[in-house]
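A single protein chain has been omitted; all remaining protein chains appear in their positions.
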Amino acid sequence: MRRLIATHEAGLAALLAALLVAAWRTDPAFVSWRVQSGLLPQIGETALLAVPMTLIVITGGIDLSVGSVMALASVLFGLGFRSGWPVEACAAAALAAGLLCGALNGWFVTRFRVHPLIVTLGTMSAFRGLAEGVSAARPVSGFPDTFLRIGQGWTAVGLFAALTLAGTAVLARHVLGRRIYGIGLGESAARASGWNVDRLKASLYAFSGLMAGVAGVLFTARRNTAKADVGAGIELEVVTAVVLGGTSIFGGRGTLVGTALGLAVLHEVRQFVGWRWSNDVLNLVVVGALLIGAVTLNGVISRRPAGSVEGG
Amino acid sequence: MAELLRTEGLGRSFGGVRALDGVNLDIAEGEVHALCGENGAGKSTLIRILCGALRPSAGRVLWLGAPLPEGVHRCEAAGIAAIHQEPVSFPDLDAVDNVFLGWEPRRGPLLDRRAMVRRTREALRELGEDLPLARPVGELPMAQRQMVALARALVRECRLLILDEPTAALSARETDALFAVVRRMRERGVSVLYVSHRLDEVFALADRITVLRDGRKVDTLPARETDRDGLIRRMVGREVPEAPSTETAAAGGPVLRVEGLSLPGAFEGVSLEVRSGEVVGLAGLVGAGRTELLEAIYGLRRFREGKATVGGRALRPGSVPSSLAAGVALVPEDRHRQGLIPSWPVSWNVSMASLGAVSRLGWISPGAERARAEAMARLLQIKCAGVRAPASSLSGGNQQKVVLAKGLFLGPRLLLLDEPTRGVDVGAKHEVHQLVRRLAAEGAAVLAASSDMPELLALCDRIVALRGGRISGELRRSEFSEPALLSLILPEEGAA
Amino acid sequence: GGPQGQEGSPNGPTQGEKGRITICLLPKQKGIPYFTSCAEGAQEAAKELDVELIYDGPTDGSPEKAAAMVEKWALQGVDAICVSPNDPNVLAPAMKAARQKGVKVITWDADAPSDAREVFVNQATAEQIGTALVDTLVKDMGGKDVKGEVAIITATATAANQNEWIVHIKERLKAYPNLRLGSVVPSNEDQKLAFQAAQDLIKASPDLKGILAISSTAFPGAAEGIKQAGKAGQVQVTGLSTPNDMRAYVKDGTVKSVILWNTKDLGYLTVQVAAQLVRGTFKGTDPTVKAGRLGEKRVEGDNVLLGDILVFTKDNIDQFQF
Partner (left out) sequence: MRLRGVPGPALVLALLCALATAINPAFLSPRNLTDLMLAAAPTLIAACGLMLVVASGEIDISIGSLLGLCAAVAGTLSSPDRLGLPPSLAVAATLALGLGVGLLNGVLVSLVRVPSIIVTLGMLSVLKGANELLMGGKWITRLPDGLRAWGTGSVLGVPVPIAACAAVVALTWLLANRTAWGRRVFAVGSNADSARLAGIPVGRTKLAAFGLAGLLVALATLVSVPRLSLVDSGVGVGFELLVVTCVVVGGVSIRGGTGTILGVVLGVLLLSSVRTVLIFLQLGESSLYWERAIQGALILAAVMGDAAGRRREARA
């Protein structure tokens, strides 16, 4: 099992390398530090959200509400700013809101035992609607430069790197990691082993909400605007990166290193297609085909033994 | 008698493991042929080949003299019906669908639903079972699910019925009904291939017995020509003492005290006590509420009324952590859902319930984990390709031992056992019993539910019987006898 | 395809021949006829001026993706970027950054803060549009004296442009005290929802006399809704759309007027202005700009003015093919 995961990650790394070499052959400017570092912040929020999403997907769940939580956090930040709060207070309010939304997801999932896909499909509408409602869909901007600077640079990417390192250690060696995998593979067995499954799951959703709050604030800083349509559709992008990184959508399998590679491949492919062909339509096709292709190839290479449970 | 089926040099390996090796077997028309062997001997593998679910890597199967067609469907059409060790079961579908899926009777393009219901009801009646046909079978207790699976084989016109440990989840009454059915089928000329670790069943039913050991056939012999000891000798290759000579340790202070515990729909006003050093059995028919009582004590279910204390600490209803903290461990009934994570290594499974013992500040030490798992595997004689092999690659009985190891790992104060030796072979069963006794001798309290009456009688110091969710009586060791126990667990009118 | 400019061609902009300038034209949303017809005009100008034109934008109208494209073009070192910002606040930082890299940045179709661009190629202000919408609807409904309710079907609740128009629509409605603004319903850029919303609005309020369908998907949807409800002539609808997309409804009488400007000319003018800014033949401060076949165009402050808002009716619609 271990070996299969490693195969997937090695495959992704090879794909990434091949891609960069091909890009360098056609247009060396693209692989230059100047361009790459200029483009990197664009994947920041997605990367940040991919960390909790990986953990949640490993437990067999999913959180589709992250984009909407981002919007709500962003809007609350903006409203606070408009009513004259200091930036720190606005940020605290936004993060608290994110945490609260995540906790609410966790509560619904564990208290009612409803599948997270359904819960977060509902809260995806509800949170975004809340953001639209409280802001009356009006954007707020004109934030101080000191705040905007947080968003321009590397905050999100740096935070992602730190979380990935810590998370990888936890998944590999810590009791929490063991439990995250175990819940994804057999929730009943996990419960019967005395694990507090509900508390761990609820914490992961809360963590996801918190990160969505952080992403909402960072996005607000990067784009100098707080509004209710922030993060629309980002949940699909995050899920794409996570499954591209080899995390099993049925739970129980996946790593954060894989997710990081998945994010890198997604980002570079998209940027390179945009760079070379300037065609957003082409990007749709390429990214979709990449997702199917990479996972298909992985499936063919690491063919599961016939008769094994497919999950679902 | 004419020959129905014969295998020639049948072999099958999984990776490096030789599960079957050059097995020659023949089954005659209208005989009950028993297949015996230790856990992992290759019985289930042989059966899966015979019903087309698995391809042999060597040898061939002849059906009425011609090669057996490939695929489950064709084998079924040829007249082979099988109940697997993990029986075919669609938990979300009702009993009728479960019985007929895969070979549904039709009227035109549509299902003949009326015929399906009628024939399901008939088959279940023949098995002496009356269960709600419209309920999803996942909501039924294990034993009833097993009966549905049996019905699935019965309603079919088959010439060979294969039963892989059909009674492992059944209690006395269902077992009797099943035997009656098997005998009736034999009279009709149907052959039966029967796998069981309960040797008394084998002698009660079988005409001939084939013994497998380590994937090879040891012998095929008429049941009349051997006895229990002879059979065991062939299976194990050594002598196994009859019943464990349990020297009842002096019971200490009470560990578990349950007062007036109730869970509506499962059990009512249950009060009992288990002392340190004592092994208490929990007897009852299917649905008597044994599993639910154990799960309630463990915290998997929230009891409504009453009180349960372990070592003086009151257990919080519905809280596993609170029970764990009090030193309770459970070996659950449904090993695939609750007991194991099949794709995980044996070592990870063994340490699942006690990660604290192999970690510091939450960081797991792989070395310590493996070492302790290896010690457990040796202790319980778990047959596996090392503790890093996934649990799913073990035979059914060995998987059960892994579940036991998991429960024993921490040395609990109170050990709750639910069908502890389901699918475990005689030799290993003896080991398990001794282990449980040793644990008790070291001061633990044990509460064990089992449908295997001889097991309860051999293992326990005291047996509490449940009938319809209420305690119907209690037997001390001096009062132990099968009739006495039966009269406590069977419905009152039937006990006469 | 022809009007799409250089998009899809394997010649990346950085491979452009030396001396030939590269202009990027960013619509709010790629793939909708309004911007496609702008791009046709832009392509015409690009050919005349021998510049390389890149026409690309987000297919879903997301301003974040648009900002990412501006950032990318700035890194590629193109000569000029013409932006139609779907959300000026989101695009402004990227546009400013591009200007700092020496790229000429102008806005067209919709404006951004003045420090984010050199000039704005202005077809009409939000106020002009809001006023024209209300005035035209009132005229179509039968004049000032008509009493009743007016509803709005907009794009999405968060659409920046539409929200600004709604402010001016409300402002202008004050001039007609007999009219009351009823519901404002989003159509989420889905024609079917606009269709359904129009029908629901008609049934829910017997007093409804007019609908302003202020997005290019909402307008035909609402028109079809009115038509199928059998209310053509009783409930009026107007909005902004290209003549091609609304011709059928204008001809069958469901819609009396369609409001727009000449989109081809808008694209043409934008590329003219951008190219001349790069070549230095036009400074943002000049009072006029020579714009090829359009002749001299007035510059007011830093706004290059296209001209008047057009109202297409049964009588004139066939003169416009875009």
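In order of appearance the chains are A, B and C, and numbering begins at 1 in each one.
Going forward, a contact is a pair of C-beta atoms (placed from the backbone, for glycine too) under 8 Å apart; a residue touches a chain by one contact, two chains touch by 3 or more.
Treat the numbers as computed from the prediction; the structure is a model and nothing was measured.
Trainee: Counting the whole assembly, list the visible chains that the omitted chain makes contact with.
Mentor: Counted over the whole complex, the chain not pictured touches A, B, C.
Trainee: So one chain is hidden, and I want to know which residue out of C:Ala160, C:Leu179 or C:Leu201 touches that hidden chain in the complete assembly.
Mentor: Of the listed residues, the one touching the omitted chain is C:Leu201.
Trainee: For the chain left off this view, which of C:Lys30, C:Lys104 or C:Lys209 is in contact with it?
Mentor: C:Lys30
Trainee: Which listed residue, B:Glu8, B:Glu29 or B:Glu104, touches the chain dropped from view?
Mentor: B:Glu104
Trainee: Considering the complete complex, identify which of C:Gly130, C:Gly182, C:Gly210 or C:Gly239 is in touch with the unshown chain.
Mentor: C:Gly182
Trainee: In the whole complex, what residues of chain C lie against the chain that is missing from view?
Mentor: 1, 3-4, 30-33, 35-36, 39, 59-60, 154, 157, 181-186, 188-193, 195-197, 199-201, 203-206, 217, 220-221, 224, 228, 244-245, 247-248
Trainee: Mind listing the chain A residues that contact the chain we can't see here?
Mentor: Contacting residues on chain A, toward the hidden partner: 108, 112-115, 117-119, 121-130, 132-133, 135-137, 236, 239-240, 243, 248-250, 281-285, 287-292, 295-296, 299-300, 303-304, 307, 309-312.
Trainee: Hey, which chain B residues sit against the chain that's not shown?
Mentor: 52-53, 71-73, 76, 84, 88-93, 97, 101-104, 106, 109-111, 113, 134-136, 139, 264-265
Everything that follows uses one rule, which is that only the chains that are shown with their structure count from here on.
Trainee: When A-C is set beside A-B, which has more C-beta pairs in contact?
Mentor: Counting C-beta pairs in contact, A-C comes out ahead.
Trainee: Can you give the whole-Å distance between the Cα centres of chain B and chain C?
Mentor: Chain centroid spacing, chain B to chain C, equals 73 Å.
Trainee: Approximately how many whole Å separate the CA-defined centres of chain A and chain B?
Mentor: Result: the chain centres lie 44 Å from each other.
Trainee: Flag every residue of chain C that touches chain A in the complex, lowest number first.
Mentor: 6-10, 12-15, 24, 30-31, 54, 56-60, 62-65, 67-69, 71-72, 75-76, 87, 89-90, 92-93, 156-158, 160, 163
Trainee: In the complex of these two chains, what residues of chain A are touching chain C?
Mentor: Residues of chain A touching chain C: 27, 29, 34-35, 38-39, 42, 132, 137-139, 141, 148, 152, 222-225, 227-229, 232-233, 271, 274-282, 284.
Trainee: Can you name the residues of chain A that touch chain B in the complex?
Mentor: Within the complex, chain A contacts chain B at residues 1, 173-176, 178-179, 182, 185-186, 188-196, 252.
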